[in-house]
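Only one protein chain is missing; all other protein chains are in place.
Chain lettering (A, B and C) follows the sequence in which the chains are written, and residue indices restart at 1 in each chain.
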Amino acid sequence: MQENENQPIRQEHAGFPWKQVIGLLLSLALTFLALWIAVGLSLPVNVTIAIIVALAIFQAFIQLFMFMHVTEGTEPVHQLISILFGIYVAFAVVAGTIWILYAQMG
Amino acid sequence: MAESLLSLNPKKRKDLPLEYSTEEGDLKIVGFWVFLAAELVLFGTLFGSYLVLQSHTAGGPSAHELFKIGPVMIETVVLLVSSFTCGLSTLELRRHNVKGLIGWLVVTVLLGLVFIGFEGNEFFTYAAHEGATLQTSAFLSGFFILLGTHGAHVSLGIVWIAGILIQLARRGITPVTARKAFIVGLYWHFLDVVWIFIFTAVYLTGWVM
Amino acid sequence: MNSITNFLSHFFVTGDPMIYGADVSIVLVTLAIFFVLTYFKKWKWLWQEWLTTTDHKKIGIMYIIAALLMFFRGGVDALMMRTQLALPGMTFLNSDHYNQVFTTHGTIMIIFAAMPFIFGLMNIAVPLQIGARDVAFPFLNAVSFWLFFAGAMLFNLSFVIGGSPDAGWSAYAPYAGTELNPGVGENYYLLAVQISGIGSLATGINFLVTILKMRAPGMTLFKMPMFSWSILITSVIMIFAFPAFTVALALMTVDRIFGGHFFTIASGGSPMLWANLFWFWGHPEVYIVLLPVFGIFSEVIATFAHKTLFGYAIMVWSMVAISLLSFITWLHHFFTMGNTAPVNAFFSISTMLIAIPTGVKIFNWLFTLNKGRIHFTTPMLWALAFIPNFTIGGVTGVMLAMAPADYQYHNSAFLVAHFHSTLIAGTVFGIFCGLHYWWPKMFGYLLDEKRGKWAFWVFMISFNICFMPMYFLGLMGQTRRMYTYPAGLGWGPVNFVITIGAFGMGVGFVIMAYNIIWSALHGKRDTTGDPWDGRTLEWSIPSPAAEYNFATIPTVSTRDAFEAMKEDKRAGKEKAPAAYKPIHMPNNSAIPVVMSAFMFIAGFGFVFWWFWMAIPGVIGVIGCMIARSFVYNDAHLIPVEEIERTERAAGRLS
Partner (left out) sequence: MMKTIRAKAAVILLPLLALLTGCSDKIVVMNPQGPVARSQYHLIVWSLIMMSLVLAIVLIIFIYVLVRFGRRKSKGFDPNDTGNRKLEVIWLIVPVVICILLAVPTVKTLYALDQAPKATAAAPSAVHGKTLTIDVTSVQWKWLFRYPGQNIETVNYVVIPSGVPVRFNLHAYDAMNAFWVPELGGQQYTMTDMPMKLWLQADKPGNYQGRSSNFSGTGFAHMTFTVQARSASDFNTWVNNVKSSKPALTHDTYMNLLKPNTVKPQTYSSYPPIVAKDLNKAQMNAYMNGQPTGNDAMHGMNMDNSGKGGK
């Protein structure tokens, strides 16, 4: 399978790595923002948790799109659907487990 | 030209980076994405378990008493930066620059080692000074296994990148080594994503509660 | 000296004649195998042709052989249980022994018989159906098989060494924890199921990528045979259900082996968390063993009704719906664990919803038969019997889904009847159906129809005798997992009938086994490659298929691609075959077998808390992975002359 070795490769990535640098700065900013909201402010616990979880999800998407090239490939729809299904099931197991084990009668 | 194992129309592949240039590369990258999707559920299950056990301290130390902001922030920043350097290595891969690729991967591995060092130290401190081990309470079992699983993934990533570095040094950038370097990059970024949630769900909520 | 005998008497299970019998027969069978292989000088052949193979067809056959053996073991367990329960107050098995038997029966049947059987059939049929030369990751495929095999061996070893698990296939904490269950039995369960589960996850990824990426040109997803669709969906469920189980098993392993407190009574452990995690995998698991057989039935019913499948698109979408719903119903297995009304209400309704897509499929099969020309072959009989029998299992499932009613059925024989109605009338009928259907493609001859039909009728009727009365037994208050019961409750006669049915199923299975042997000697050769007038691509190539499957990859333009080709041929529009080209095929590899041997060693070490043994095993596994990473030359080229020779021998080239 070596015959493809000389295929043309797109050189789109020449120049300063803006995408990566912005990704890094954003994730650092989000991290410290979350820390400040959790430790620095004293919002009600539920509100705090809602905000920091939202920030974490936002940051995860930054990694996914800025660093991980999730939309690349011959048929990127395959990995996109896989990740979406994974998110669906992961959400089911986290939310379901918490709901079931916290909402119990005595 | 030999007729290959699979029959998918290879035309689309021409405009894609080197790691997609063979059918094998294409398959393995998709396969790895699917694997990462499965890992989402694996970590999801660990998170769910940790979160329901978080308050089950059984008289032992609680999250609030245990976690120190300083070391955790260092771990977090180190891992975030390593994700960035790993992103740069993929960039150098795309530029066909072996030296740059190897260089940034080496930096990434070193940052990974720093992270593991800090995490190991954190675990050790808990165990040695607070008497907090996996056997202390359900909360601590959850904590050590969730973070331990992540840490084991990072350690495996370090060994894996080291193996790929050897192959890159020996063979340069070929479709096969390009694919390997790209996939290990995906893996590394994914671990960063997991850490973001550990940081939020374990440490931040631990401090909040 | 004393400590050595003491150790040995704990290491080997002692004191039970049945187990001594098993010890002796294991030693004898092993010796016999060694002898036969050595005498006929078959070691090299075995190693080169089978143990190191990466050919999906051979891996499929190995899966099926192993699964049939495991089905036999699980069946013997079932007959032992049924003998013990036949009459009130029987003393054939004591309590502890009975508890081990139902645990191994359930675990083996689901994890080491039903799943590998399905993996076998999908290995054989899927690449052929989609016009591929192998799966996406042939090496990984071999790894999956050998991990399953290592897990199965480890699990079965528990019978003679150390003692079997006895907490049920669902291994509920805290009973399965070390406080109440100190032996090694549960460790076996955890490690064996874990090892084979990793293989299942890999199989899921492998087949998902295979089906997504390796279809013949022109075969869009919606032109794909329904069995391949069902495997696509099943793979998705496996990929997302197994990681949860991996974690659950790992956490309990941490509890048992490293003193953790996830599910313990002490130190804040939450036993209910185990139930929650187990069923998060456990419910999708039942669809993992069901959807593939839905695919098989779709192929077989269409083939023998001589019609295209009715409502193809909605058949696909209903499976997609099932895959999504299957992840949000798990709580129905513990409605009675103190949940609040909103929680139970949510999961009652989400469970009932699954009846809708399943019903869609049932009606579509019925309407495929409608206006068909029905041929009652053996595979078709299994498929037809599935429809009413499975519907009974399905509708009783819906009854269980109604939480307040489930308070009365839960853990009763009614539940046992429900899940055997679905697992046997669904999964087992389905794998027997697929076995008869694809047998000629695997081995080049057909299973005998007359004997096959006998096996079918005996098994099917006995199945009803066995499991229909069990619903009533549940309503009469008998619970599951009771090793005995007193007279006077009216349970005795019902149990007796059930036991008769169980032995009848044994007879049916024996007839089937006899048929396999008889047909191997006298079976009709399949010279055309298309014994059933099939509709899909696997029937377009010779039986058994060549190493490379397709000499030239077919181009597809419609559903039922082979049927269309045959029509073209009849109309004289046959396309000239393309010229052969050399074919790349994956090399054999010893790494999967070796790796699974290390896995077995590691597993065995952990079972006995022997870290000196476990750690080298783990290192061996990692070493194998590293070794593999440095293998660059993993494929060989089949030259055109060899392809011509093979095709000529199969009568495809004049």
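What we mean here is this: a residue touches a chain if its C-beta (ideal position, glycine included) is under 8 Å from a C-beta of that chain, and two chains touch if they have at least 3 such contacts.
Source: prediction; values computed, not measured.
Annotation: of C:Met482, C:Val510 or C:Leu653, C:Met482 touches the absent chain (contact as defined above). Although one chain is not drawn, the whole complex shows that of C:Asp16, C:Asp96 or C:Glu574 it is C:Asp96 that touches it.
Here one chain is not drawn; of C:Gly183, C:Gly218, C:Gly259 or C:Gly372, the residue touching it is C:Gly372.
Of the listed positions C:Pro217, C:Pro388, C:Pro577 or C:Gly651, the one in contact with the omitted chain in the full complex is C:Pro388. Within the set C:Val13, C:Leu212 or C:Ala305, the residue that contacts the chain not displayed is C:Ala305. Taking the complete complex into account, residues 95-96, 99, 167-168, 172-175, 179-181, 264-272, 305-314, 334, 336-338, 340-341, 344-345, 348-349, 352-353, 355-356, 359-360, 362-364, 366-367, 369-374, 376, 384, 387-388, 391-392, 395-396, 398-399, 402-412, 461, 464, 468, 472, 474-477, 479-485, 489-490 of chain C touch the chain not shown.
In this section, only the chains that are shown with their structure count from here on.
Two chain pairs are in question, A-C and B-C; the one with more C-beta pairs in contact is B-C.
In this assembly, the C-alpha centroid of chain A lies 13 Å from the C-alpha centroid of chain B. For the pair chain A and chain C, the distance between C-alpha centroids works out to 36 Å. Multi-chain contact residues of chain C (touching two or more other chains) are listed as 208, 212-213, 239-241, 244, 270, 273, 277, 280, 584, 635.
Shown for chain A are the residues in touch with two or more other chains, namely 1, 75, 78, 82, 85-86, 89, 93, 96-97, 101. Taken in their complex, chain A has these residues touching chain C: 1, 75, 78, 82, 85-86, 88-89, 92-93, 96-97, 99-101, 103-105. Residues 1-9, 26-28, 30-31, 34-35, 37-39, 41-42, 44-46, 49, 52-53, 56-58, 60, 134-142, 145, 159, 163, 167, 176, 180 of chain B are the ones that touch chain C when the two sit in their complex. Of all residues in chain A, those touching chain B in their complex are 1-5, 7-14, 17, 19-21, 23-24, 27-28, 31, 34-35, 38-39, 45, 48-49, 52-53, 55-56, 59-60, 63-64, 66-70, 72-75, 78-79, 82-83, 85-87, 89-91, 93-94, 96-98, 101-102.
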